[in-house]
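Sharing a structure, written as C-alpha cells. Questions coming.
A protein chain is absent from this complex, but the other protein chains hold their places.
Our next item is chain A:
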Amino acid sequence: MRHTRPAVGVTALVLLAAACSPGPGAAPGAATPAPAKPGYLAVADPALPGGGTLNFQVHVDTGAATGLDPQLADVATSWQLMSLVYETLVTVGPDFSIQPMLAERWETPDPTTYVFHLREGVKFSNGRAMTADDVVGSLKRLLASKSVWVGQLGPVKSVAKDGDAAVRVTLKEPYAPFLAALANVPAAVLPMKEVEDKSVDLATTMLGTGPYVVGEHRQDVSWSFRRNPEYWAQGRPALDAVNVTIAPEEAARIAALQNGSASMATLGNVDSAGMLAGAANVQVLSQATTDFYYLMLNTQAPGSKFADPRVRQAVNLAMNRTQIAEVATGGQGKPTGVTPAGLPGACDPATLPSATGGGAEAARRLLAEAGAQNLSFTLAIYSTEPAPAVAQVIQQNLQQAGITVKIEQTDEATWAGKVYGKAPAEFDAALSWFAGYADAGMVTKWWNPDVAGFNAGFMKADAALSEAIDAAGKATGAARTEALAKVCQEADRDAQMIPLVTRPVTVAYRTDALSPSLYATEGYGNVLRLLPEIRAKKAQ
C-alpha cells in the first residue's frame, strides 16, 4: 500500500495548486481605460477593419428554460442572446433615451396614439423583406400571448397598418412607459408570414432581422452566431461571428480572459477589477444598471410567517441597504426603492419609512407586537455572485433585529424551480434581481401579481399598491414624479417584495483582441446592446 503515500501528498499539492494558482497568462501591467464619449464606457474604433470573432463568456444559458420564442422570454440572460437575432421598433440609447431601430421615426399625434414609420430595406435573415404586416402581426401575437411582457405594453387598444410602411398603435389611455416597453426583445418584430404558414416554429428556430443568425446551440455549453448577410445597417455588424461559451464558474471566465480564450466576459464578482488588475491586456468596465436585488417574502404558503404585514415591515425596517451596497456590492450598487435608483423620476430610498422608521430596534418592537419575537426563516438564494454576499449581509442585518436566517444556496435552475415552480410557492424568503428597464414605472408592474403572474405563487395583489402603479403609468410630467413616489411608499408598506440595492454589472474584455462599444448605463441586462459596432483587433 506504499504507493498511496505519494498519492496523498500529490493530492495535497494539487489542492494547493488549484487554490493558489493565479491562472495562466497573468502578468503585471493593467490596460488603460478606453477612450469614450458621454454616455459610453467604450467606443469601438471605426478605423479597424471588419471581420473577426467575438469569443464571449457568460455564466448561464437560459435557452432551455424559457424556449426560443422571444415573446415568451422572461429573463435578461435570454434577452441578451436573443437580441443578436431579433430587433424591435425602437431601442434604448445612452442615458436611457429611446432611439429608432426598425422604426426610423415615430409620431405621437395625441397622448394615446403612436405612428411608427418603418425603416426601408429591412429583411429577415431568410431574405424576405419586413413588412408592416409583420409588425402588426407580431404585436397582436404578443398581446394575445401569455407573455409576461403583455403587462408592460400597457393598455393597448388597437394595432393597425397605416399604409404600407407605417403602423399605428392606439392606447386606451396615456401610458408613459410604452416606448420603453417596446424596446425589449419580447416586443421584437417576428417573421409573421412564416409563423402563420407554419414554415417556422419560433419555439425551436430563431429567425429575425437582427445582425446575426444562429449557427449552433448546445444547451448549457455554447451558442455560435454568424453574420446575417441580409442585415439592413450598412457595414454592420463588424464582426463575422460570435461564439458564446457558458462558463458558470467565475474563476473559469477570469482564467479565459487571462489566457485569451475569451475576448469578452461578464463577471459577477464585484472585486473583478481588482482581481484582474495585474492581468496583461485585460480591461474591466463597470456598467451602471437599473437592475436591482430584492427580497421576496412568501405570504401565500400555508401558515406563512409573513402573512402578518407587521412581520414583513419588521424585516423591511431591519434592512440596512447602505451596508448591503457598501459590503456586498463593494460600493458599486446603490440603495433603491421600487423605482430603480438612477432613472429619471425614481424616488429617494433614504426618505422611505423603512429607512427612517428606526431600524433594528423598531423592527424588534414590531415583531413583539406581532408575537413573532423569535422569527426564523430560510432564505433561498442561487450561487451566482454577488447574490451569496448580499444574502449574508441581509442575514447580519436581520440578526440585529433578533431574526434568524438560514441561507439555502443552490444553482439557478434549482432555485427557480423552488421559487416559481409551484403555487403556493415552497419557500420562506428568496433573493433575486429584476432588470430595471429604461422607465422608472416599468419594473413596478411586477409588484402586482395580477399583471406579473410569475409572482402569484408567493404574493397577493395589494389594492392600494396596484392602484398607485396604474396611476404612475398614466401620469406625465411633474405629476408622474409624485405618482412614482406614491408607488415607492406603497411598495415599502406592502413589503411582500422588498427592493434592496442596484446590481452592478462588470464587463471585461481583451484589449489586444477587441475594440468594444458599451453604454455607461443599461436597463435590460444586455451588455451586447452595441454588438454590431464592436470590432476585432486581430483575426481569430
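Assume a residue touches a chain if its C-beta (ideal position, glycine included) is under 8 Å from a C-beta of that chain, and two chains touch if they have at least 3 such contacts; residues count from 1.
Everything that follows uses one rule, which is that contacts and distances are computed from a predicted model.
Peer 1: Leaving aside the chains on screen, match the unshown one to its UniProt name from "Peptide/nickel transport system permease protein", "Fe-S cluster assembly protein SufB", "Heme exporter protein C" or "Dyp-type peroxidase family".
Peer 2: Its record in UniProt gives the absent chain the protein name "Peptide/nickel transport system permease protein".
Peer 1: Using the touch definition up top, pick the residue from A:Pro46, A:Pro94 or A:Gly274 that touches the left-out chain.
Peer 2: For the chain that is not drawn, the touching residue is A:Gly274.
Peer 1: Have a look at A:Ala233, A:Ile407 or A:Ala461 and name the one touching the chain we're not showing.
Peer 2: A:Ile407
Peer 1: Which of A:Asn126, A:Thr322, A:Gln395 or A:Thr481 touches the chain that is not shown?
Peer 2: Considering all chains, including the one not shown, the answer is A:Gln395.
Peer 1: So which bits of chain A touch the chain we can't see?
Peer 2: Those residues of chain A that touch the unshown chain are 1-2, 4-9, 11-12, 15-16, 18-22, 26, 249-251, 254, 269, 271, 274-275, 277-278, 323, 327-328, 330, 382-383, 388-389, 391-393, 395-396, 406-411, 414.
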